[in-house]
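All protein chains but one are shown in place.
Now for subunit A:
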Amino acid sequence: MLLSIALLLPWVAGAVLLIANGRNRAVAWLAVSTLVATLVVLAFLAAEVYGNGNVRVVTGHWPEGIGIVLEADPLGVTFALLSVLVVTAAAAYESVGGVRTRTFPGLVVILAAGLNGLFVTADIFSFYVFFELAMTASYALSAYGGKRRQLRAALVFTAVNLLGSFIFVFSVAGAYRVTGTLAMEQIAERMLEVNPNAVLLIATGFFIAFSVKLGLFPFHFWLPTVYAGARPSVAAILSGAVANIGAYGLLRFGAGLFPQQLEQAGLALIILGAVSILYGGVLAVSRGDVAEMLAYSAIGQVGYVLVALGVAGPVGLVTAVLYSVVNSLNKALLFLASGVRGALVAGAFAIGSLSVAGVPPAAGFVGKLELFRTGILADSTALIVLLVAGSALSLVYMFQVYQRCFWRADPAKAKASPLPQRLIAAGLAVLVLAGALWPEPLLALSGQAVESLTSSSPGAS
C-alpha cells in the first residue's frame, strides 16, 4: 500500500502540476509539499522495510510470475529516500527564489516519481520505463533557465544520455533473449547457466549505460558542460539525485545480477575508478569557476564508488553504498551553496568541502574511512596511495575555490540571498555533519542494503 502511494502520489500530482502555471508561487509550493509528502511516505516505507523485511507488490493483482513485481528492499528505499530528499531541497530552494518557467514544479515531481519507480522495481524493463520517465524529466529540467548555456547543456545532456538509454535497451533485449524473463531474481538465477561470453557482453552493455549516467572517466565528456551550464538547483538535482541512478544501477545490476562478471572485471573497474579519481581531481584543481570545479570533482568522486565496487566483497559493496549516499548529499549541498550568498552559506560550503575531502567533522570522513578499510582489505598499497592522493587533491581544489568565493570582501555581491535559501543549504550541511557525528545508522543502513542485495543473488559466493 505504502509502496503504491509512494509511486502514485508524485506521478498523479506531477501530471496535474505540469498543466498548471509553475511561475505561480502557490503551484511551486504545492509541488514542494507533494515532494515532502512523498518523502514522508517513503520514510514510513523505509521503516517498514528495515523493520519487517521487503515490501512486495504485484501490479494489477496479476498472479505472481505474470504481473510486474515492485519490491522495495533496503537498497532501493535508501536510494529513493536520498534522491527524493535532494529533489525536495532543490525544489524548495528554487521556489523561494521564484520559479522562472511554468513547467519546473511539475517536472521535478515527475522526476521524483520516475526515481521512486526505478529504485523499487524488480523488473528490468519497467526499470527502463521508469528510468526513461526520470531521464525525460531531467532532460527538460536541464534546459531550465532557457539561456544559451543552459540550452547547450540540455542538448549535450539529452543526446549523450539518450544514447546511454538505448544501449541499456540493447542489454535488456539481450538479457531477455538468453534468459527468457525480465524479473531480476529469475535473471540472476538463469544467468548462471548461460554462455559466459554472452553474459559478459550483456553486463558490459549495462555497465556502459550506467557509467554514462554517472559520468565515469571514459564516459564523462558531457558532464562538465552540463553541470557548469545548468542552474545551481538543477545541477544539484542532476548530481545529487539523477546520478544516483548510475550508482544504484551499478550496484543492483553489478552485484545483484552479475556477481561473477563483477568479480572478473574487478581489476578493470578499479583502474577505471582510479583514472576517474585522478583525472577529476587534477582538472578540478585547474578550474577557477565554482560550478566547473564541482563538475570535475563529481567525476573524481564517482571514481571512489567504482573502486569500492571493483574491490567488491561485503566490505567493498557497503563502502560503495555509503560513499554514493554521502557523495550525493555533498554534491547537492555544494551546488546549492554555490548559488547563494550571505551568512551561513560560507559555513555550509566549508562543511561540504571538508566532506568531499574526507576531513573529520563531516560525513565524507566516514566514507573515506570505509574506503581506506577497503583498500587495506584488498591488500593493495597502490590503492591506498591513490586514495591519499585523491583526498589531497580534493582538499586543494575545494579550498582554493572556497578562498576565492568566500574569503574576499566583494562589494558587488553584498546583497544576500533570501534567508530560506540559505537555510536549505545550512540544513543539508547539518545533515552532512550529523552523518559524521552519529555514523552508526548510516553504516547499519548500508550494511543492511548490501545484505539484501547479495542474499537475493544466488551466484554470490
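Rule of thumb we're sticking to: a contact is a pair of C-beta atoms (placed from the backbone, for glycine too) under 8 Å apart; a residue touches a chain by one contact, two chains touch by 3 or more; residues count from 1.
One rule holds for everything that comes next: contacts and distances are computed from a predicted model.
One subunit of the complex is not drawn; among "NADP oxidoreductase", "Sodium:proton antiporter", "Lipoprotein" or "Cation acetate symporter", its UniProt record names it "Sodium:proton antiporter". From the options A:T38, A:T136, A:S211 or A:S355, the residue with contact to the chain not on display is A:T136.
The missing chain, though absent from the display, is touched by one residue of A:G67, A:G174 or A:P361; that residue is A:G174.
Contact between subunit A and the absent chain runs through residues 125, 128-129, 132, 136, 139-140, 143, 146-149, 151-152, 154-155, 158-159, 162-163, 165-166, 169-170, 172-174, 176-177, 182, 225, 288-289, 404, 410-413.
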